[in-house]
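Every protein chain except one is present and positioned as in the full complex.
And then subunit A:
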Amino acid sequence: MDFISILSIFVLACFVGYYVVWSVTPALHTPLMAVTNAISSVIIVGALVASAEAGSAAAKYLGLLAVVFASVNIFGGFAVTERMLAMYKKKERK
């Protein structure tokens, strides 16, 4: 992809983010933070590239370390979000 296509995706995604986040109910702002934390660990993609490719041993180990950190975040972030969301219950109607 050339730079302009990437930039277009970025700018449009900023707008999508703006509108989607304003529609999040304030009651769920903490889960929002936890889940954004988890998804920002998509940076694991870069870490996997670094650790998969041969060429530089140093880069490979930096990559593997980044995979560990990002995985803590992915599993931890999604799991803690799931745990929080499971607690939100409606009033029982009689």
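Here is the rule we use: a residue touches a chain if its C-beta (ideal position, glycine included) is under 8 Å from a C-beta of that chain, and two chains touch if they have at least 3 such contacts; residues count from 1.
What we mean here is this: contacts and distances are computed from a predicted model.
**Q** Using the UniProt record as the reference, specify the protein name of the hidden chain from among "Amino acid ABC transporter permease", "NAD(P) transhydrogenase subunit beta", "Formylglycine-generating enzyme family protein" or "Dihydroorotase".
**A** Hidden chain identified via UniProt as "NAD(P) transhydrogenase subunit beta".
**Q** Which positions on subunit A touch the chain that was left off?
**A** Against the left-out chain, subunit A lists 1-4, 6, 9-11, 13-14, 16-18, 20-56, 58-60, 62-92.
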